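Single-structure report; data block below.
All protein chains of the complex are present and in place, except for one that has been dropped.
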Amino acid sequence: MEFSGAVDIPATRDRVFAFVTDPEEVGACGPGVESIEVIDATHFRAKAKVGVGFIQARFVVDLEIAEQQAPDMAVIKAHGQAPGSAVDAVGRMTLVDGPEPGTTTMQWSAEVSLSGMLASVGARMVEGTANKMIGQTFDCVRAKIAAEG
Amino acid sequence: MTTELEPRTSAAIGGMGHSVKRKEDPRFIRGAGEYIEDVVLPGMLWMDIVRSPYAHATIKSIDASEALKVPGVLAVITGADLEKAGLHWMPTLAGDKQMVLPTTTVMYQAQEVAAVVATDRYAAADGVAAVYVDYEPLPVIVDPKKALEPGAFVLRPDRGPDKANNHIWHWESGDRAAADAALASAEVRVSEDIYIPRIHVASIETCGCVADWDAVRGQLTLHMTSQAPHAIRTVLALVSGLPEQNIRVKTHDIGGGFGGKVPVYPGYVLAVVASLTVGKPVKWIEDRSENLQADSFARDYHIHAEMSATKAGKITGLKVKTIADHGYSDAAADPSKFPAGLFNVITGSYDFPDAFVEVDGVYTNKPPGGVAYRCSFRVTEAVHAIERMVDILAHEIGVDPAQLRMENFIQPEQFPYRTPTGWEYDSGNYGVALQKAMDLIGYDDLRKEQAEKRARGELMGIGISSFTEIVGAGPSKDFDIIGIKMFDSCEIRVHPTGKVIARIGVQSQGQGHETTFAQIIAEELGFPVGDVKIEYGDTDTAPYGLGTYASRSTPVAGAATAMASRKIREKARQIAAHLLECSPDDLEWEPGKFTVKGSPDRFKTIQEISFAAYTNHPVGMEAGLEAVDYYDPPNLTFPFGSYICVVDIDKGTGQVKIRRFVAVDDCGNIINPMIVDGQIHGGLTMGFAPALLESITYDELGNNQAGTFMDYLLPTAVETPRWELDKTVTPSPHHPIGAKGVGESATVGAPPAIANAVVDALWHLGVRNIDIPMTPQKVWAILHEKGLA
Amino acid sequence: MTTQHVRVTVNGTVREADVEPRLLLVHLLRETFGLTGTHVGCDTSNCGACTIHVNGLSAKSCTMLAVQADGAEIRTIEGMADGATLHPLQQAFWDQHGLQCGFCTPGMIMQSAWLLGQNPDPTEDQIREGISGNLCRCTGYVNIVKAIDQAAGALRAADAAK
Partner (left out) sequence: MIPSAFDYVRPADLGEALRILKEREGEAKVLSGGFSLLPLIKLRLAQPGLLVDLRDVGGLNGLTRDGDLFRIGGRATHRQILEDRPLTDALPIMKDAASRIGDPQIRNWGTIGGSVAHADPAADWPAVLQALHASIVLRSADGERTVPARGFFIDTFTTGIEPAEILTEIQIPFPPPRSGGSYQKLERRAGDFSTVGAAVQMTLGADGRITQIGIGLTAVADSPFAATHAEDALRGAHPNDELFREAAAAASRQSRPATDSHGPAEYKRAMVTEMTARALRAALARAQAQG
């Protein structure tokens, strides 16, 4: 599954870049994240309860900032597992100056692979759900940064 | 000749030709059958299996610590544990090998990764959820054509550097040059790509076992769902090193098999290892998703067929090239010499001067494939291809498909008939069967109706399938499974009071062996069928046999039963002569008694003779009345039939509705007409299902898209057509009772009749082929493309 | 592990057990009470092999919790025959060869019994619709339909004789 989009954020590229590469900050925006454990500067592990409605699975997700060029670009790889299911994703973010001075446009794309029971049994809900969760994640990023003023 | 067989025995005896009510039914209708899940042993533990979400991945680590904290969990078994004992690999029936548990890499979604042993099934399931396996995904290959491309990821490096690709084997039959020549000089050539997708037998009972290791006695008893318990015992002995006499395989009642219970699955081996490890009986029962996702599959054949003919419609040649997707391991139950089964029966019911067929087996990231769906030896694939091709040719040259078949059938006087791919058909009368089906359904009127409807823009189609089956594997000169020859056996013991117990090497999964085998003995010896008890499925007591699949019970073990009966009859003749004080040659046999020729009041009943065998046998003769026979058939048997199907297509939705379906079958002499009809009803339904409903598909990551009965669509009573049956009877000349086997005929014959009907409804729009299953969305897409929907 | 007390009447006999709330009703019957005539075939309530009667209504016991049945009247295949006398449906399934491997049979008979209670004289279409929640892999349904029709006749005749 491939998804992409763009979001305008009322902050500088430096600030946005710092936010999205800081596990503690960006982690809280991940869907259903319950805890974040920072392993090193580019590796962290999240525990997240994700799903749709009351259909939820507890995933352990290993995240890695696989590439970064401050303050323009970052690639994050995720590898998550729940009993019987697994998810692998690569998210790419490119930051460019936004329409207003001092704002940033984040262009993003994500490739998501779902394996196991959820993919077999939940196929008719997976794509819509993944799309929504990604959208919520970026909305959250914008909202949090915007809230800093 | 094709005549109905009149029973030779009275209804009280109940020999061949009587619709004797089944002896096994009283327990089933009371819920008193004993299926594997009903087996409970003292101290029994439960095993459940951790399975891979990935279709291809490296296992970085397995952390069982949390699982071992779950109350009730006693042990977690991993591939590393098995490796220490050399048990992490096992052989498949096709001579390939398969992991029991992986040590480094998983090869298909839902592959077994670890086993959890616990005090009950709920704790075991909790344990499974608590095992954490760290995977690193690898590239997935689901398309066998991509698997064959140069540079494709090599899935089985364990096969050695000289096999550094995903090609398993090449197999061919017939004369390539002759077939090429026939095609090159043909007036008419037709060719088509036909794909027959993966399907799953999905017997309503899943697989399972209870492994019971008795350390004190050094005895392993394996209660299991198996169609071939003796072969399993031998494989277990070879793999485990346990002495074969200390292994007992016991099958109990089996809730449907259809071939899916022939292979050895890792779960069985794991339960044995678990019982050996913990010293208690261990039960493992698959759930439905495990069954649909991980057990062996049928079909998955990518066929390219070319056929040549004269303009007048005389067929001249056939050439077929096929890619066989076996998943990550070749787990077919085919005889060693036949890696593509009996696929070279593909010339079907037609008199082909020349034919050539080749098949290449390929590895992909799917569960091991190549077993059965009510037909294990690739006959369904062959019949589908040839019956589709004959129809395409008929439409192409504008000859009615029934007429084209009639003009190209092997004629009755040509039997025994040798095919260009090497088979010798025993007997057949194809034209009579087709004509009977045409008369029954009112073929000519249907063609008129179709023409009228087509003029009004309505879509109606008529499809024929005139199949030839090949069953009864098999003659030991050619047929073996992992080296064991494919004979089968029967042992009969007549007790002094004239009651009989017989044990057979085959295994019922619903076919009614307890009744039909008793009828064979009733036919041959005249004991009333109610006095004959049939046993099977316990390797400690039954004689060795290869089991029940490929419609082989009647052709092979049925013959053994008749031959063992005849041995007993000969001894009985000696005893009767002794009792009647005459020469054995002066005695006449009729079912149930020997009579002195010309003296109808001087006779001895088989019951009297039985008693004498233990109380008053001739001096110098061994006491008792017993015989055993291991039957090695001289040839296979070739049942056949003609099916005609009428469909109406809903242009709005693409839904295909089967309006009528007539099936005329010929399986030679019939033991129990009621049971034969039941087999045909079931077989037709398992032919209908993959034609319109069932298939297992995978996404590009190798996720099984039909992992529950919510998406793997077994037909209900609502969709299933109302089958109309009739018969012709052409006995097998070489089988002792002239029978041929019928369990799979209808599954083999039905799909092309349905496919031909659907294509027939759409041919005028330019449609040549639709691969099964012909789902509404597939049919709609065609109608849409043609501007009709 | 918390348990709850369940008391049910099964085929006329009161039976009790302390069970985990998650215990499926089919497992209470099969494993706690040893009534193994009720089978599990699919786990997703598609196949109907686990069909029983709960308070007179046919139900799929693999999709019901044991605790949900607390206080209920349950009838299973083991409760259908009257001693040596088979229920007319059992007799008809035998007469008409309405079973092969026998695995779906108990559920099929229990659903048919409920169906004939609702509709004593069903048409073939109504029979087929009435067993549409029960999958049989062996018989192609032809003889099952015949058996239900035979039993319907027998039950109507027995009713008329009363």
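As written, the chain order gives the labels A, B and C, with residue 1 at the start of each chain.
The criterion applied here is as follows: a residue touches a chain if its C-beta (ideal position, glycine included) is under 8 Å from a C-beta of that chain, and two chains touch if they have at least 3 such contacts.
Note that this is a predicted model, so its numbers are computed, not measured.
By the touch rule given at the top, the unshown chain touches A, B, C in the complete complex. In the complete complex, the hidden chain is touched by one of B:96, B:524, B:677 or B:719, namely B:719. Considering the whole complex, the residue from B:81, B:253, B:287 or B:744 that touches the absent chain is B:287. For the chain missing from the display, the contacting residue among B:212, B:711 or B:760 is B:711, taking the whole complex into account.
Panel shows chain A; residues 51-57, 83-84, 117-118, 121-125, 127-129, 132 of it touch the chain omitted from the view. Touch with the hidden chain on the side of chain B covers residues 121-122, 125-126, 129, 287-289, 652-654, 693, 705-706, 710-711, 713, 715-716, 718-719, 775-777, 780-781, 784, 789. Although one chain is hidden here, its contacts on chain C can still be listed: residues 1-2, 4, 20-22, 24, 43-46, 48, 51, 57-60, 62-65, 67-68, 70, 111, 114-115, 129-134.
Heads up, the rule we're going with is that only the chains that are shown with their structure count from here on.
The distance from the centre of chain A to the centre of chain B, each centre being the mean of the chain's C-alpha atoms, comes to 50 Å. Computed from the mean C-alpha positions, the centre of chain B lies at a distance of 30 Å from the centre of chain C.
Once the centre of each chain is set as its mean CA position, chain A and chain C turn out to be 50 Å apart.
Every residue of chain B that touches chain A in the complex is listed here, in rising order: 51-55, 109, 128-130, 132-135, 137, 289, 293, 699, 701-705, 707-708, 710. Contacts from chain B toward chain C in the complex involve residues 21-22, 24-35, 37-38, 40, 71, 121-122, 201-206, 253-258, 287-289, 509-512, 674-675, 677-678, 681-686, 708-710, 714, 716-718, 720, 722-723.
In the complex of the two chains, the chain C residues touching chain B come out as 1, 20, 22-23, 27, 30, 34-44, 46-47, 49, 76-78, 80-81, 86, 90, 93-95, 97, 99-106, 109, 124, 127-129, 131-145.
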